[in-house]
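Once you've had a glance at the structure underneath, I'll fire off some questions.
A protein chain is absent from this complex, but the other protein chains hold their places.
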Amino acid sequence: MSELFRIQLKVRDYECDLQGLVNNAVYQNYLEHARHEFLLSRGVDFAAMAQRGEFPVVVRAELDYRKPLRPGDGFFVTVRCSMEGKIRMVFQQEIVRDDGVAMLQARFVTTVLDARGRPRIPEGLVQRLAD
Amino acid sequence: MSELFRIQLKVRDYECDLQGLVNNAVYQNYLEHARHEFLLSRGVDFAAMAQRGEFPVVVRAELDYRKPLRPGDGFFVTVRCSMEGKIRMVFQQEIVRDDGVAMLQARFVTTVLDARGRPRIPEGLVQRLAD
Amino acid sequence: MSELFRIQLKVRDYECDLQGLVNNAVYQNYLEHARHEFLLSRGVDFAAMAQRGEFPVVVRAELDYRKPLRPGDGFFVTVRCSMEGKIRMVFQQEIVRDDGVAMLQARFVTTVLDARGRPRIPEGLVQRLAD
Partner (left out) sequence: MSELFRIQLKVRDYECDLQGLVNNAVYQNYLEHARHEFLLSRGVDFAAMAQRGEFPVVVRAELDYRKPLRPGDGFFVTVRCSMEGKIRMVFQQEIVRDDGVAMLQARFVTTVLDARGRPRIPEGLVQRLAD
């Protein structure tokens, strides 16, 4: 399992919906952005993968919403990555408000599809991500 | 458990990301919109609830991504609602492309918070939704 | 100038922000979607253009916000297209609530870039769009 990676973010007003809280779908944006920044920190560029015909995809997402983020809240998003078998990468993630309160826990099961749509983890990717 | 409810939608180009596919977070938008239309069809107005100090919230979301929607795809989103105990409503949902292929299955565990943030399903809501 | 094209839409709750109104940026989504549907109605597929290395781009956008759309509002979006010189297509657009009230007027100046980033309207496009 990888070391804990984290990025620091702040709620933007347009991310809040008519309840005055961050909309449920927006957390997926935060979590995806954190995963892609984690990949970049390991030398893996998501946008470049797509151009090469390697398509990282989410197979399953589980999100446990604990407390809602509000306008102006500062928070960080964590990422931990591990392999599950030979073709699945699992990301454990958490969103924590700056005062230390856990807002959300999530688990993403992902794989990489080749140009024909078959699951195939590109060579070297596991070494880059898993340590 | 409620009868099957469904709405018809079409992918909009701005909902697709640099992979040329509908972004993972956008499916949550589709699913939320279908749930709110389901509520409306039962005489329950989400926006009006928020103004009354009743806050429907998602506690847990599970999404199984089967196949990706692409630009121009037509599809429908289904909703089925049931109670789980006294304070939890569970929504089973599916996204199906117009040619009948299942793209995504999802399950949302929700509750309603009162103005003090305590779970409390408003009187009459269960009768409206569950049949 | 082209004949008037229009699409019918409905506000989705997630498109509203903490003011309880459709967020300003979302109108650009509606307008873009209407333009792309207009293109499709003329046999021009935006997503396919991008894959061929033809990139329609907005050069300038002007939006006059008259009244805000609210949760549940039904509305339609109109499109009218005309050429301005040889490399610019101009879209006049309007958003009108179902009761006939004009909510927004907009004007988009656009062009098409080739793979090297130079403005070049593909052959035949003008004929397809302008009549």
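The chains carry the letters A, B and C, assigned in the order they are written, with residues numbered from 1 in each.
Heads up, the rule we're going with is that a residue touches a chain if its C-beta (ideal position, glycine included) is under 8 Å from a C-beta of that chain, and two chains touch if they have at least 3 such contacts.
Since the structure is predicted, the reported quantities are computational estimates derived from the model, not experimental observations.
Chemist: For chain C, which residues reach the chain that was dropped from this view?
Modeler: Here the touching residues of chain C are 18-19, 23-26, 28-29, 32, 47, 50, 55, 57-65, 68.
Chemist: Across the whole complex, list the residues on chain A that are touched by the chain not included here.
Modeler: Residues 12-14, 16, 20, 29, 32-33, 36, 40, 45-47, 50-51, 70-72 of chain A touch the chain absent from view.
Chemist: Just the residue numbers, please: which parts of chain B touch the chain that's not shown?
Modeler: Residues 13-14, 16-18, 20, 23, 25, 71 of chain B touch the chain absent from view.
Rule of thumb we're sticking to: only the chains that are shown with their structure count from here on.
Chemist: If you average the CA atoms of chain A and of chain B, how far apart do the two points sit, in angstrom?
Modeler: Going by mean C-alpha positions, chain A sits 22 Å from chain B.
Chemist: Where the centres are mean C-alpha positions, what is the separation of chain B from chain C, in Å?
Modeler: The computed centroid separation for chain B versus chain C comes out at 28 Å.
Chemist: Averaged over CA atoms, how far is the centre of chain A from the centre of chain C? Could you give it in whole Å?
Modeler: That pair's centroid distance is 32 Å.
Chemist: Could you say which residues in chain B touch two or more other chains, in rising order?
Modeler: Within chain B, the residues that touch at least two other chains are 29, 32, 47, 50.
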